[in-house]
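Every protein chain of the complex appears in place save one, which is left out.
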Amino acid sequence: MKQAQKEHTTKRYGMVIDLDKCTGCGSCMVACMSENNVPFKTDESNKLDSITWMQVYKLTNGKSYPNTEICYLPRPCQHCAGKHEGHSPCVSVCPATATDYSKETGIVSQIYTRCFGCRYCMGACPYHARYFNWWDPVWPEGMEKYLSPDVSPRMRGIVEKCSFCFHRYQLARNKVYLEGRKDLDEDEYQTACTQACPAGAIKFGDLYNPEHEVHRIAQPDMQHGGRPQNPHVFRLLERLGTNTKVYYMSERRWVRKAGDNYLPGEFENPGAVAGSH
Amino acid sequence: MDDASIWSQNWAWTPVPADGAVTYENSTCTLCPGGCGITVRKVEGRAVKIEGTKGHPVNDGGICILGLSGLQLLYGPTRVASPLKRIGERGDGKWQKITWDQAISEVSAKLAEVRAAGNSHALGAITGPDRGTVSGLLERFLLVYGSANFVRTPTMMDNFEHVLYLTQGVEATAGFDIENADLVLSFGSGIIEGWGSPVRMFKANARLVENGADVFQIESRLSNTAAKSKHWVPINPGTEADLALGLAHIIIGKGLFDYNFVSTHAHGFEAFKQLVQTRYTPAVVSEKTGVAPGKIEEMAVKFARAAKPLAICGRGKGSAPGGLKEFLAVHMLNALAGSVNRQGGVLQMPPPDYIRWTEPVTDELAAEGLRKGRLDGAGSDQFPSSRHLLNRFIAAAAEDATAAPQVLLVAGANPYYTFPGTQVVKKAFDNIPYIVSFSSYMDETAMNADIILPNHVNLERYEDVPVIAGLSKPVVGLSKPVVAPQLNTRHIGDTIIRIAKAMGGHIAGAFEWDDYQACLEETLSDKWDALSGSCIWVDDAYAPPAPDQAFNTYSSKFEFNAGQTQKALNADNPLPEGNTAEYTLTLIPFDAMRLANGYIGNPPFMTKIVADTVMKRKDGFIEINPVTAGKLGVKQGQRVTLSTPVGEAKVRVNIFEGIKPDIVAIPRGLGHTAYDEYLAGKGVNVNELLGTVEDPASGHDAAWGIRAKLTTA
Amino acid sequence: MSAVDDKVTDLTQNPADDAGESPHPPSESEETTGGSILLFFILGLAASMVIGWVIFPKLLYSEKKQPINFNHALHVSEVDDECESCHFFREDGSFSGIPKNEQCIDCHEEVNGESEDEAIFVEEYIAKDREVPWLVYSRQPDCVFFSHSAHVNGADMECAECHGHIGESEKSRVYEENRISGYSRDIWGKNIAGFKRNSWDRMKMDDCAECHAEADGHDSSVQTQKDACFVCHK
Amino acid sequence: MDAALIPKGVKRCPMWQFLLALGVVGAVLAWGVYAMLLCWIKGLNQTNMNDYYGFALWIWADLAVIAVGGGAFFTGFLRYVIGKNELKNIINYAVLIGFICYSSALLILAIDVGQPLRNWFIFWHANIHSMLTEVAFCLSCYFGVLCIEYIPLILENRQIDKVPFFHNLSHNLHETMALFAATGAFLSFFHQGSLGGVAGVMFGRPFAFREHILVWPYTFFLFTWSAAAYGPCFTLLVTWITEKITRKKLVKDNVIELLAKISGWMILSYIIVKGIDTSYWANITAKSMGLSLHDFYGRNWFYGYWMLFTELVICGVVPAVILITSHGRKTAWLRVTAITLGVVGVCLNRWVMVLQIMATPVMTFDKFVLYYPSWQEVATTILPVAYGIILILISYRYLPIFPQEAELNPIDTNEPVSRETAIDADAGTDSTDTAADMAPA
Partner (left out) sequence: MLPFSFEWVWDMGHIVFHGGLWYALNIIGLGMTWCIGKAIYDTIKGKGAHDHH
């Protein structure tokens, strides 16, 4: 390269999902599949081998009729940073460097052509965000026409996962370069699920950037592994030290409690939680 | 080595999508009546992604799963690739490909034959709920042909219109300003299951959450809507009207109603008051509905005291009309709260009126046929203010072979699958010798038709979309061809025009347009420029008339007690079919957000995300309460037989805390026999287990469930 | 680089083994003199050189002709804006690549000049509204994301730095397709041993990486301390 | 017929018996090979693995054979590095068993990955921070060492030994064997450990995660230790089975007892350390993540407390106690019980460290999922067993595996043959080590 590119545009892309707004409709899941060329089979009712980068979980408060409550929780790849930036559970274990953590965007990548299918990363991920291609992807005749050139279709025998629609970042950067600008605007790079969510429950942006919605809502404390300072915001399995970039928000206590494991009494008395402060 | 590595990374059978220039095209989604704006991303002419149009007044960038999956319908295997003529028995799926000329001459010859025999009234047509030019053309065709038997698939909107006609004396559709309400009483309306315009309702629901509005979801099952509401009020199904009138009892009794509205703008209040005060005391209502008296009072007081309360009804997605009593009772609550034609309330909306074609000239044969009237009795003395009664049409056709239509045209509807009481449809079809389907997809009705003249799918065709799904502004969308037709299909409008032209005479004379596009441009002349550009026309200036000008009743006031209202409110609740001794449970169908259950079946992406507690491999699940399960001794996932007076089905059990004991619930939208291998043969079509119950006041199907039993053998 | 080394081994050593040794497995009982061993060795080396440098490339690559001979030099002299006249950026920042008929049609609606290729182009493609199935020398595998915008607009690179002096060519070169991987020899490199003299001689991952490693601020990967994988892969 | 190939001074069963046994085991092998081809050609959808069980039966089998194959490195270490010379009488067999185990492990790994043709990426594009990379490198290298250790055995075949070059080579290899054994011990130490590390570094999986010593989690050392402790049990067990089938005493008791004693003390020390580790993990590590032992062992009948008890007490403390007491290891049935329990124990440990990790949900709203292997998985897992038996059959018949065999079984005694029993034994068992042909002829 001719010119050294000294633009340190370090970002930490992340999400805030308002669980009180999420209706469980599944638009995020389908938008993701259709954006990212996710294949489908004739029978997808076995959820243990069904590829859904974005997966909506159904949580219940465990109470019986008529006090039952339900909450839906969309789960994309959490893009963990780990205890020290880049020490994601999956990235650190991949033997062939097929998955990587970008210090520039904070996004965990997965390179399909490098992966040889050992599935160690799947074992390491507590969120089940990683999916294996047990079958060759097959589209009914003629349906290949809708495949997007921005994302490579995957082959059998490798692992795939949510990329925060990284190709959209790349395409947005193209324009930024062309126009000689320095940086992306907040709305220039949005994931497909964020864009599709009819309830507006998903927000996406740069957690480092105080002007971005995600920062304003989650108020991440970057000095302490990005821990949210908004009391209604939580992260999944915060206590494992995965340091995820997907934040969840709910007014309901039981929902926030469901985000992590607690010994009896711990959730009620957060000061006692070991290792969380 | 590198070669080997690249080779092992690029399997020849993994497709490599071609790159190219990216363009975006706007259109309007017609996969449901919601009228969302869609923006299609294209790469060198291939459509690769459907997104919601940003800033669109209906959906503002949001999009539902059906809309998102549109490309799977466009490029998918369910489509009918060319005109087909049946060669085997009906339903065998043996077809012969024919040319469009053959198809049109065959259908027009058949129609000419029936007409020449003086049986023009024996032509029937069933369409979807749409009210644009496509169904307009079909209706016009029947008119000049000489048949009154044009039947539109009814929805909850038919009842809302009926209610507005009875209470406010207007021919109007209903709009709901949910976004601005601060309390919503929903009598089973699936606000986020797809009620009205799904994406708009998702957004409205998010607004309600933001505004901290109280939402009471009144239904016997913890639906998604109930789960997202502040309050879930489980109720005995079918008693919603009683609850509404019970609430009215308290509101009136406590004098909490909008005094100004009632005294100045309403008429017949005293009679209504007497009705609710005598028959709907809290004790009675509590007994009937299963809702505690305290809860009833709390709801009534909160509703009446809210600044902008709104009561809505129409179960689930609102695709079934339901009972008139319930709609009237709920509307009375809005009237008591003064939430009529004001912000956050029910708004009377002008029905789409841009179709102003010249009155066609008809001949004697046509006049003769029209005099024979409608098979379904809509508009007759019995049901003077009903317009289309599909249930009665089908029942009449099933009952008597001589009365049944000799030719049936079906467009934008799939009654063979969606009609509750599928057996009756089968019987009716057996009595109809010639069935023409215009379906783009090989759905159940097309499968059982004699000839298919496939329409373009929504992304290939022009169509006007007057949105009547409860929006608070009049909206007309335009669906535009985004890609060139992929298969040998033809626009249904063109097909009708061609058939008409082939028949000659006055019939041809009524269709002077060269083609459908010419017809559409002419029809929308004043809006065409706006529509062809942005695909959307909104009457932003529209505001519902003020109470002193709105009502067109005899009294020029809101009528609490018009003749038919009285009749409807005094009627008993429609009861489900079946005796309680043998059938100890009640089966209710429900609308699930991940199952399309109308004319269009689930595309693969939607089926993919259906939970494994709804469908597992080929098995469908029923939901029952753990208490019921305990009583019957069934376990999670167990296979059981579910029987109703109408039919029986093998299902699996999903034990669910969020359902009232003694209720069995099944989602609509599974159990297809047609479409593709991604959908067909999975789960149970609940319509095969249901029947219809005729509403005495409107003639519509008012059934909300059926008695049922479970056997483990 | 490592891949290259490995290739050398593959190409030179292995055939030597095959050609030289296997027909005469060394046996302890065989009587051999020093001279014959040496001769044997030299012959083997020569054979392996021939196989490695001449026969192997022939086997590895199939030669394909472009559908039409394209004269870059002529076109460059006719247009104002050099390469970008035909290979331009679209508004969204994406790169248009090889022109479509749409761009050519302005000048080529009718046959210009005497060239036979011109006649074929106009009659077979423009007139019939078919796109020319060009064989793209620089086509990368599907897993590669390459942003022309980042390189040309962002880093101010010249086209020639990667594509060489193709703009001065008067004829379309033969397109050599790798029989194993299906990609052009331009990707792998002309030189079978893997040496390159010019930056445009080869377009493999290591070539990209070499340049990326030199530029500052390209250390976003925690795995490699170089550019993160997603920078170039999709 | 093949008398010229059979080692001097020992007797082997008739050819037909040998071929019959080969045929029977070969059929099982063919079944496994068929399943293996299915997995390669049709892909891993042939298995019952899924996105919750990315690691399943195969990885367990892999870890288990490597653990029990640990007898090779540890015996080698004792013999060549520590200098326990008595063990030379069993080292050949230990090496053979180790060789079988390691080649099986590599074969299973080759089936297990999704894109077998890209296997070499693990070497070429290695991420050295991954425990799996360390496993791959050390495993392959150590397999090389085992080959080197196995070669001299092959060269000692009567006919091959006649070739002077091979004879010399064999001789030289023997002389340098200590060097190889030491290197092997070093490599094996690391890869046994890194197999444990594979689980221990997964900090997203509290069931697996162990705190670190340097760059290695505790499981690193526990795995090495347990392989060293339990590996010899397997060597002893297979030797015992071989002796039963051949009806010969092949290794002298003092050798057996020495190895048993060492194994016993190793198991005891391992179990103590494992106990400390388990309680530290349950009380400190897991609790800091909001989890208790109950979350791991109390929520699913299959992965219940019984498993923990069996692993630690029945298959840990019990064999240790038997083997460290002189009476225990001298009493044949007690000794055999102990080594059997030991082998079961280490296999159970590997099972838990592979499958229970996958089964235990971490997110509170996630579910405990059980998994049942498909027949293809079972067949491919039995495949290496069949292969191992065949290799033992051939090696035992033609190579001087047991140096003490001739001495312990002078051949001039003419005992009657009981072929029927031999054949019965043959047909009756399918998967466990059967070598009926070894019955004396």
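Just so it is clear, A, B, C and D label the chains in written order, and each chain counts residues from 1 on its own.
Following the convention adopted for this analysis, contacts are C-beta pairs under 8 Å (C-beta built on N, C-alpha and C of every residue); 3 or more make two chains touch, one makes a residue touch a chain.
Computed from a predicted model, the values in this text were never measured in an experiment.
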item: Left-out chain, listing which of the shown chains it touches; value: C, D
item: Residue among D:112, D:134, D:257 or D:295 that touches the chain left out of view; value: D:134
item: Among D:179, D:332, D:370 or D:394, the residue in touch with the chain that has been omitted; value: D:179
item: Where the missing chain touches chain C, by residue; value: 1-2, 5, 28, 205-206, 209, 223-226
item: In chain D, positions touching the absent partner; value: 123-129, 134, 137-138, 141, 144-145, 148, 162, 164-169, 171-173, 176, 179-180, 183, 186-187, 190
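The working rule: only the chains that are shown with their structure count from here on.
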item: Between chain A and chain B, centroid-to-centroid distance (C-alpha), Å; value: 36
item: For chain A paired with chain D, centre-to-centre distance based on mean C-alpha positions, whole Å; value: 41
item: Of all residues in chain B, the ones touching two or more other chains; value: 4, 9-10, 16, 19
item: Residue list for chain A, restricted to those that touch at least two other chains; value: 46, 50, 58, 97-98, 113-114, 136, 152-153, 155-156
item: Sites on chain A touched by chain B in the complex; value: 18, 20-21, 23-27, 29-31, 33-35, 37, 40, 42-47, 50, 52, 56, 58, 60, 63-66, 68-72, 113, 136-137, 139-149, 152-156, 192, 195-201
item: Parts of chain D lying in touch with chain B, wherever the complex brings them together; value: 115, 117-118, 121
item: Parts of chain D lying in touch with chain A, wherever the complex brings them together; value: 43-45, 49-55, 112-116, 118-119, 121-122, 125-127, 129-133, 136, 198, 201-206, 287-292, 295, 357-358, 362-366, 369
